[in-house]
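Removed from the display is one protein chain of the complex; every other protein chain stays in position.
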Amino acid sequence: MSNAANLTFSQPTRHMTQETHHDYTGSKLGMWIFLVTEMLLFGGLFLVYAVYRYMHPADFHNAAQDLNVFIGTVNTCILLTSSLTMALSIATLQKGQRQAAVWLLLTTILLGIIFLVNKYFEWTAKIHHGIYPNSAEMLRFPQGEILFFGLYYVMTGLHGVHVVAGVVLLSIMVNVIRRKPCDVHVFGAASPGPAGVRRLTLTDATGHEMWTSEGIGELIDSVSVVVNYRPSEGRMRPQDYVALENCGLYWHLVDIIWIFLFPLFYLIT
Amino acid sequence: MTAAVIAAAPREPSYLAYRGRYSGILGWIFSLDHKRIGVMYLIAQAVFFLVGASLGVTMRLQLMRPDNHLVQPQVYNALFTLHGVIMIFLFVIPSLSASFGNFFLPILIGAKDVSFPKLNLMSWYLFMIGAVVALMSLFTGNGPPDTGWTFYVPYSIRTSTNVVMGLTGVFIIGFSSILTGLNFITTVHRLRAPGMSWFRMPLFVWALYATAWIQVLATPILGITLALVVVERLAGVGIFDPAKGGDPILYQHLFWIYSHPAVYIMILPAMGAITEIIPTFSHRTIFGYKAIAMSSMAIALLGSLVWGHHMFVSGQSDVADITFSLLTFLVAIPSAVKVFNWTATLYKGSIVLEAPMLYALSFIFLFSIGGLTGLMQGALAVDVHLHDTAFIVGHFHYVMFGGTGFGFFAALHYWFPKMFGRSYSDKVARLAWGILFVGFNTLYFPFLILGWLGMPRRYYTYSFPQFASLEMLSTVGSWILVTGILLMVGNFLHAALKGARAEDNPWGGVTLDWKIPSPPPLENFEQIPVITQGPYDGFEGQAPR
Partner (left out) sequence: MKRDDMNADHQHHEHPAISYGKFVGVWLALLMLTALTVAASGLQLHVVGVVTAACVATLKTLLVLYIFMHLMYEERIFKIALAVGVATLAVFIALTFADFPFR
């Protein structure tokens, strides 16, 4: 494994490596903090919802009857299932089963798209009935109902934007895990040392020699070696799947937000 | 400490001299080095500060005499909006956190960089894009926004000016602020050097850490609120529109849920820098380390609970008025804890009054005025009289400029030799400080009196002759202040171009930043230091704790 490899000149030399550090826990911590900010972003809307529902309980109750509980329930199940396939995709990748991981990820993306299509039909049906912000029809509603539908469009809309972002993110990940996990280490070695026969040696962590170069002529004063790392099944390092794990965290968060949106809009009849 | 080892090692090229894949300007704008990113923030902030300051000076010219018509009324509305937006969102919110925080946070905890260098660079880009978008609102659409920096509804959804673009700019800047906070929290948790326990972190780091939490927790609320105003303007959803049942006071709640804690985003890092400067120039370890560290966290916590004090006359309920008034008085406690600890650190110290220390001491003085006038407004009955008067403007300029601004200048004088490896003229720096300090008080103290006498804020002009002399005095103060600022800027520019080489430790500081070369090498440390004592132990004649 290249991250345990050592590149040295056979003679004393100063060698430089490309600094790469993989703080597995650190990158997940960063992602979780980001999720907290996302939660507060939606939190502001939940606050608005709470205030207006408190002020217009009857209107909210009436307006919610216009929403289709069946479509809402189906969409909930779709998102929950996509969370399952997402979690499984990570689990399979951790074991190095890249093929399975890709398929599960594609399923997740597909479920996300189905969710969006349902959402699209739901919205267009509403708009068809003249229920959309600032429509002549809606301006005749009691104020609480205007607020309910305003919040409905804003909150499910923002959630939809997050689903779209998730779908894009996961599509990128499909590409990443199909090509990767693989990373490239570039070792640059410069030897100002005395002329003579110089060789480059690649050793593993135990000092065992893995590769030695041909003799390097005295006119050459710096060499760079590129090592490609491709883990095999069962030999995955955390940094090989942390990106997918973080995307998964994002996807689950989008699911959690829907878990709250669903009862708040569909089930308060 | 490993000071000897670090100093004895052969010198790596400094971060300024380092040649990476790109050179010249590209070597800066594509650099992932936290130090270069910090310097880029510093330059951008300095430019925005000067732009904001010139808008402010223009406003002072307009208010210099009664019934003055130097600018059009609509221009005046745009002036105070832009002065506010630029100063708040482009100077004091990134404040010391983005510039000095980026530069010194990793150094002070013994790390080579922040946790996410790429994200860090992205934050800078977002900041610049946001700034450009916000400034573009000046020149496009139906003229610059005229809502004030608070964007209060319903006016902000009714006015025909270019509010959407201004809001979009602020939204993007907010996102940049969130990412910086996220980066700093992760860095503090993950990249402290071996032996750098939580209570061995320098107090500037504690302040940045507390600030980062506020950035992460409060900024999203601002983001969604501004987004709602944009949606309101574009689609007429009705959430804040009273004609459709929306409640404008709810907007005020949401806005201040962010914008009061934002005051602490602005002031906490400055307090942190002051806490670094005072021990160094008193040659004495800090008094009450844990109290200061915890007061930073307490300010972050309590500061999130007091937003309603901006709304005492808005029509919110009496219960809310009383609750928020009480909580507002509580938040004074941790701030006072800091002030007492700073003064206790000075006690029996060997105080050296060099420029950074002068700024630090005047910070304490000006911030105390700002804080105490804040308490006056926190009292319900008094606030009814003071609300929306020049008193408020005076108060927050004492906090924002006397606090954050002077803290920024203090940090700049303190760390300039470290950051750029050059010394500035101490004589000029002290002279500039004197002019600035006099100018500042001549400019802003009259605001407090004028407000008390009833001069409203944001008024284009006034007709009462009894305000004339104080308004005039204030305008003269603005000229003195500008002289001081220009002298200070000139001093730094001269130092950057022609200054003498600075020593590694010109002030005799003991924190990690003073144990590496000036300017620091690319990776800060030859070897990651191992920390064995508290951050302020090791002043001469001081036994370590």
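Letters are used for the chains, namely A and B, taken in the order the chains are written, and counting of residues starts over at 1 for each.
Following the convention adopted for this analysis, contacts are C-beta pairs under 8 Å (C-beta built on N, C-alpha and C of every residue); 3 or more make two chains touch, one makes a residue touch a chain.
If you're wondering where the values come from, they're calculated on a predicted model, not measured in any experiment.
Asker: In the whole complex, not just what's shown, which of A:Val51, A:Ile71 or A:Ile113 touches the removed chain?
Answerer: Going through A:Val51, A:Ile71 or A:Ile113 one by one, A:Val51 is the residue touching the chain not shown.
Asker: If the hidden chain were put back, which of A:Ala63, A:Met86 or A:Leu244 would touch it?
Answerer: A:Met86
Asker: Which listed residue (A:Thr25, A:Gln99, A:Thr124 or A:Thr212) would be found touching the missing chain in the intact complex?
Answerer: Hidden-chain contact among the options goes to A:Thr25.
Asker: Which of B:Ser304, B:Ser362 or B:Asn505 touches the chain that is not shown?
Answerer: Missing-chain contact among the listed residues: B:Ser304.
Asker: For the chain that's not shown, point to the residue among B:Trp213, B:Tyr424 or B:Phe447 touching it.
Answerer: Checking the options B:Trp213, B:Tyr424 or B:Phe447, the one contacting the hidden chain is B:Trp213.
Asker: For chain A, enumerate the residues touching the unshown chain of the complex.
Answerer: Residues touching the hidden chain, for chain A, are 3-7, 17, 19-26, 28-29, 32-33, 35-36, 39-40, 43, 46-47, 50-51, 54-55, 69, 73, 76-77, 80-81, 83-84, 86-88, 91, 94-95, 187, 205, 237-239, 245, 248-249, 252, 255-256, 259-260, 262-263, 266-269.
Asker: For chain B, which residues touch the unseen chain?
Answerer: Per the touch rule, chain B residues meeting the hidden chain are 185, 189-190, 213, 217, 221, 249-250, 253, 257, 304-305, 307-308, 315-320, 323-324.
Just so we're on the same page, only the chains that are shown with their structure count from here on.
Asker: Can you name the residues of chain A that touch chain B in the complex?
Answerer: So the residues of chain A in touch with chain B come to 19, 23, 25-27, 29-30, 33-34, 36-38, 40-45, 47-48, 51-52, 55-56, 133-134, 139, 142-144, 146-147, 150-151, 153-154.
Asker: Can you list the residues on chain B that touch chain A in the complex?
Answerer: Interface residues on chain B, with respect to chain A: 112, 115-116, 119, 178, 182-183, 185-186, 189-191, 216-221, 223-225, 228, 231, 235-239, 244-247, 250, 254, 257, 523.
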